[in-house]
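Quick notes on the structure that follows.
Removed from the display is one protein chain of the complex; every other protein chain stays in position.
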Amino acid sequence: MRKTVVAILKKLLHTVILLLVLSFVVFSFIRLIPGDPVKISMGPMTPEETIAQKRSELYFDRALPIQWAHWLKGVITEGDFGESLFTHRNVAEDIKQYLPKSLELVFYCAILILIVGVAVGTISAIFKNSWLDNLIRFISYLGVCTPAYAIGVLLLVFSYTLGIFPIGGMPTIPDNYVRTGMMGLDCLLVGDFALYGQVLKCMVLPCLSLSLGSIAYMARIHRGAMVENINADYIAFAQVAGVSRGKLVMKHLMKPSFIPTLTIYGLQVASLIGNAFIIEVIFRYPGFSQYSLNVIQNKDPYGIVAVTFVFGIIFAVVNALVDIGVAFLDPRIRINTSE
Amino acid sequence: MEKKNLALNIENLSVKYKIYEGILEVIPGLSMHVEQAERVGLIGETGCGKTTVLKSAAAVLQSPPAIVHKDAIEVCGVSVDGKKGLRSVRRNVSMIFQDPSSSLNPTLKISTQMTDILKSQFPGKRKAEYGQMMLDALDSVSMPAPERVLGSYPVQLSGGMRQRVCIAMALMKDTNLMLADEPTTALDVTIEEQILDLLDKLVREKKKSLILVSHALGAIRKITDRVYVMYAGNVVEVGKTKEVFEHPHHPYTIGLMAATPKLTGSGIADGIAGDIPSYINPPKGCRFASRCPRCTQECLEAPPILADMEDGRQVACHHAGEEAAV
Amino acid sequence: MSENVIQIKNLTKQFKTKFGTLTAVDDVSFDIRRGENFGLVGESGSGKSTIGSMIVGTYGPTSGSITFRDEIDISRSSQSREPSLKQQIQLVFQDPGGSLNPRKTIRQILSVPVQLYAGKRLTTAEVEARIKGILEQVGLPVHYLDKYPRAIGGGEKQLVCVARALAANPQFIVLDEPTSALDVSIQAKITNKLIELQKKNDLSYLFITHNLCLVRNMCDRLAVMYLGSICEYADTAEFFENPRHPYTQMLLASIPVLSDEEERLKPQKIKSIGEIPSPLNKPKGCPFHPRCPFKKDICSQDTPQMREVSPGHFACCHCI
Amino acid sequence: ACGTTDGGGAANTAAPGNTGAPSTSAPAGATVLRGTCTTTPETVDPARGTGENDLMLYVNLYECLVAPNAEDGSPEPQLAERWEASEDGLSYTFQLRQDVTFADGTPLTSKDVKYSFDRMMTMGEGFAYVLKDVLAETVAVDEHTVEFKLSKTFGPFVSALTAFRIVNSALVEANTAAEGMYGDNGDYGTGYLLTHSAGSGPYVISSFTVHDTMVLTKNANYWNGAVPAAAPDTVEIQELTEASTTKMLMSNGDLDFVHGHQDSTTIAALTANDGIEVAELQEAGLNYFMMNTQKAPTDDVHIRRAISYACDYEQMKQILGGAPDANGPVPTNLFGYVDDFEGYSYDLDKAKEEIAASKYASDLANYPIQLDYIEGNGDTGKLVYLMASSLESLGFKVVINETPWVQFCNNEAEIATSPNVTNAFATAGYPEAGSILELKYASWTVGNWNQNEWMQDEKFDSMLNEALGTVDDDARIALYGQMQKYLVEEVVPSVYTCASVIKPIYNANNFEWPAKHATTEYNFYYADYIMK
Partner (left out) sequence: MTKELKANAAVEQGQNPRIESLKKSWYKFSRNPLSMLGLVVVLAVVFVAVFAPYIVPYPEDAGLTTKIAESFQGPSAIHLAGTDEYGRDVFSRMLIGTRSSLVIGLLVLAISVPLGVILGLVAGYYKGKLISRLIMWVTELFMAIPPLILAMVVCTMFTNGYLFAAIGIAVAWWPWYTRMTYNMVTSLSNELYIVYTELSGVKVLKILLSEMLPNITSSIVTKMSLDMGSIILTASSMSFVGLGVQPPEPSLGAMVSDGIQYLPEFWWLTVMPAIVVVLIVLGFNLLGDGLNDVLSVEEK
């Protein structure tokens, strides 16, 4: 297992290097696009000298490699990702502000997806070909094909008419609560459970809209994996050998079936953050996706680089976690990489 | 024959598989029985339905895709019908599968898999007791270093060790009937011999009934008393093992024996040309007809019935007793 | 006819794997004579296919040499071989299904070697004629040409593979377990066909198998491998009458046979014990010593050398 | 009010505080006013913003020497008691009030004024451009006297001061980072002012999360008597781009007001609810179709006239919910507006005549007109569609582009990427015609999105310079008048669709909207609000 972890860490490092190269590519791209983001950021009538001054402060008047090296130096030595032209402050600060909120949202979604997706998939597989199974399959097929924004809008309208959940926004977290930047977690850390409850309540709709598609997909994958494994010899063997039915399904069948599910799960969770912006916009959730959308639309150079970088890291970390999870579940992999 | 005393009785079993291309009529109507403490062999070409028969006997055939009809399947007098029956039947059979590497759960430790079996067989014991039982079971299959094996995952074991584990697990259940589906095909000859000897010994010691399926005709000859020869889902010949091997009656059996290379170096007969017919729309006459040197019009029209011969053998051939023709 | 088709000297092949170096073939020497059917027997993982692969040039050996017809050094991988050499050494695999492209008809499959080795541009008619000729040789009906591999049986597929090898008009064919994926009844047909074709076309075979009975019935000479080394190597008849190496004896003793007559031919006093070790951690000394009932101290120290125990009969054991 | 519509150019929905759950930041019993807008300001720094949303915030936090008065927007004293101009118009001396303190209690002195002006002029952002070539030096004569030395006469000088806000120099200096792009001045406090206020206004920023929420609380030390008790203790403004959410929150009662250019359907839907009302605030701005005078085919004045005739003014006004007429380039409510010329009316026949007179008459199909507008900017899309279909009926080929705000700005920055015509609202930077005339038609202000006309008209430039340099009000108005006439009759750079009216929606059950102020942003002066 240790060697597996080492192997995975190596892969992570590899990704970081990849991302550095990518940041260079993005830099070049941004320099190539027409338009002057610095000028735009400074308002319509700002004189050219001031803009030039700003440009030079941001290293935008230097050759690409120099600019990139400067940026890289900042990132490495002081975690300084450069100044965002969109928020006028250090991108690192922006990340600090927005990312935890998105991570928290995604965290709840991830839990929801895992539990509901697997549960539904399992039920569907156990009652294979029954009307329940068919119904679940039909719904999950629809779920996979429905864009998240449509689900979001639907939930918005429903909840508006029924008035159950708040339809947008988050409670204000007092400044002295802030520790991690994750709203719910901060409330918990402080011990304010009432506020935590409110945070949770506000997260219900964005969470649901973001997860339903993935839940449907997961249910499909998990059902498929279960159904495939039901036919495996070892299940028949365990059955004849006398393993009880509950154990057979929940342990002997579940564990191997979970391997493909987990891989897909990782992909889904990683892409949640990237896909969340629409939901964040609709539900006024002040998260990182929305920020990404903004910096992208504003062609904010350092913002875009940081956003791609952060997403890359998240992707890599999630994948690494999945790799570890799979290695944990599947001794074949664990043993093959560590012997 | 006193049916109550049979370890296994299958009457007129028919199995179809529903697949994408259509319906495979694999087993059209098969009967077989195993007496108490009898060891029976089941041989036949790949895909002739041996595993299907065993799985139906152990009531673990997946349906769908399998569609099973039968007059009766009884294990030690208990019919597999109904939920209760199913459970008690499963309690009365053990089975070893073709491929040891696919019949152990790759994601669970050997000890976990064994404990789960023990827990359902002997509920409410302490952990240490289960541990001891597992060690005993592994000992009984002469497993080297049983402790290490218990802590391992299947991938960490060699093929021979895995098969031993499977046998140990199958033996944990105190059953009358043991079904062994090609327990040695995945193994090398020298290891195969060890496993067969082991199986033979255990079954003899515990006076179990055994069905052994194997491609290795030699193994069948060594271990079993009686043999069923199957071709394309049908039993074509039944008889005492030695006799069938020495004097096969059915043209398929004859071809099979002749085609098997001998240690004597007497050359190899030309074998049987052709393939098993498709199970989708199988021929309405004898399923062997297309490959049979004795084939006549009759064979193409009506399926032969398994008929008693004077020497106690049963053969399903319209031309039984015409060995000379081959 | 004592001219050697293939001469193998001190052939060694090591693979670098994640878990260390794996010596798949360890200092192996033998030769195959012209027109001979040479059997290579051994348990799974003993390195038989690796030898075959080196002969056909899938990869080159780590050390040692392979000589073709006493003159041409072929211990190089296939890329650096000239086409004529590739043509003269052909290969038939164990798995007939896997060795035919499922997307091509038999005609397309066979036309590849026909055109490739013709040495000149052939017209469609010429190609067709040659393909039909070859198909006839292996005894398949012409209408098979338009079928896809999945539409024909396993035995027939293997015949197509043989036909494809023959289409190159080779001198030597490596047969890597050509029948072990097939049923006995079909195996017989293929082996007989192979023998027939060998006679007709003056071919030499390296016949790789783990079925000793089959070797008994079709090979002229054979070598037995265990964990990458050859432990015994002799004429077929001599070998079966007088097996010398403990492993060969154990192997012979383990063969399940169909009659009492055969039973009597088996060595009686030896029983199979132990497990085959992984080639990754081969035992020191004689690779067989952990399982050997006759082992002495020296067996776990020194690797035994191949010795000629009687004319043409070699064995590799300290105790002989 | 100033030159830009809101930063995002989007429908200015205003975000309420927290609607999901009651606010926890305000103490119990405190009144909270919750609003939304589509883009909240990026900084609290008064030297940087010029957008409507920036100004709405600034008026609550900062004060100027002079402020526009409520009736007509003309300057009246705020921090200054009085002022006088020198004879030659090159020096202005301001006497400051003595009782002013900043929110932290520090008294306001001439040092602060000098610091604020120096800071703005050095930074060069925001409204600095107005005085860029005019203000030579700011001198703190004594503690409460400031003298501005001008390098040339500038008629609208006092008026322009309404855009220059005074910051607490001690506070800013104490929070200035040493490193920055302003040499000795380090970052000039820009970092601090990103999220903190340093003014003397009735409110202070208590929390500012960029592009998310800003929370204002009452300034306890307000110098001008306590902030009325009826005014909200806390104002929470959230950024909210999704109109549907805004709408639902509003009708749920979770929201007190929604700022900005909502489209007419939303307004109609919302006002149907009990207590929800709409305020109509006419800005010192217009809706313009800005025609590029440098690009074919709009470089031909006949084509520009044709477009002016092709505009269905009545229907457009209707689409915008009955906006007042625009007559000429200067908003009718702006100081310096003159009405002594005839504008254009919807007349397709005249349009055809003009086309026939143009050099592109035979070749219209080869000169497609690219028509851009800002994504999500209320009902402007409909105006553009109406115009485009009208033009197509005249035989033009029209390509429409709905452009995100930033893209829009980017395109306008260079002539190469500027389209033929754009539609946008433009407003004056300070309450005088000169402001909008300069912003929209001077040859030196091209490259900003307010001027897609790309005017390079020497005659106009000299007229403008003359007018701006004229200190006498009446003379200046006369000159403004000539310029307006010249533009409408000879240059025809834009189509003046109608006046710009913003329509904030508010919940009259929750608070009472104060009397209307002539200058838009002062309608969002929360100290005047009366909570219920």
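Order as written gives the chain letters A, B, C and D; numbering starts at 1 within each chain.
The rule we apply is simple: a residue touches a chain if its C-beta (ideal position, glycine included) is under 8 Å from a C-beta of that chain, and two chains touch if they have at least 3 such contacts.
Not measured: the values here are computed from a predicted model.
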Omitted chain - touching chains that are shown: A, B, C, D
Omitted-chain contact residue, chosen from A:Ala69, A:Ile139 or A:Ile296: A:Ile296
Selected from A:Tyr108, A:Tyr196, A:Phe277 or A:Tyr302 as touching the chain missing from the view: A:Phe277
Candidates D:Glu242, D:Glu283 or D:Asp528 - the one touching the absent chain: D:Glu242
Hidden partner chain, residues of chain B it touches: 20-22, 280-281
Touching residues on chain C - with respect to the absent chain: 56-58, 78, 81, 83, 86-87, 90-91, 93, 95, 98-105, 112-113, 116-117, 143, 145-148, 150-151, 164, 168
Residues in chain A touching the chain absent from view: 15, 18-19, 21-22, 25-26, 29-30, 32-33, 141-142, 144-150, 153, 156-157, 160-161, 270-271, 273-275, 277-278, 281-282, 292-293, 296-297, 299, 304, 307-308, 311-312, 315-316
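The rule is simple: only the chains that are shown with their structure count from here on.
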Number of steps on the shortest touching-chain route linking chain B and chain D: 2
By mean Cα position, the chain sitting nearest the middle: A
Centroid distance [mean C-alpha coordinates] between chain D and chain C, Å: 89
Centroid spacing, where centroids are CA-atom means, of chain A and chain D in whole angstrom: 39
Interchain centroid distance [CA atoms averaged], chain A/chain C, Å: 54
Of all residues in chain A, the ones touching two or more other chains: 336
Chain B contact footprint on chain A (complex, rising order): 129, 230-244, 247, 251-252, 255-256, 259, 329-332, 335-336
Residues of chain A that touch chain D when the two form their complex: 34-37, 39-40, 42-47, 49-50, 53-54, 57, 86-89, 94, 97, 153, 156, 160, 163, 166-175, 195, 198-199, 201-202, 281-284, 286, 291, 294, 297-299
Residue numbers on chain D that touch chain A, as the complex places them: 3-4, 15-25, 42-43, 48-50, 123-126, 128-129, 132, 181, 190-191, 194, 207, 209-213, 215, 236, 238, 240-242, 244-245, 248-249, 252, 254, 404, 406-407, 409-411, 413-414, 417, 439, 445, 448-450
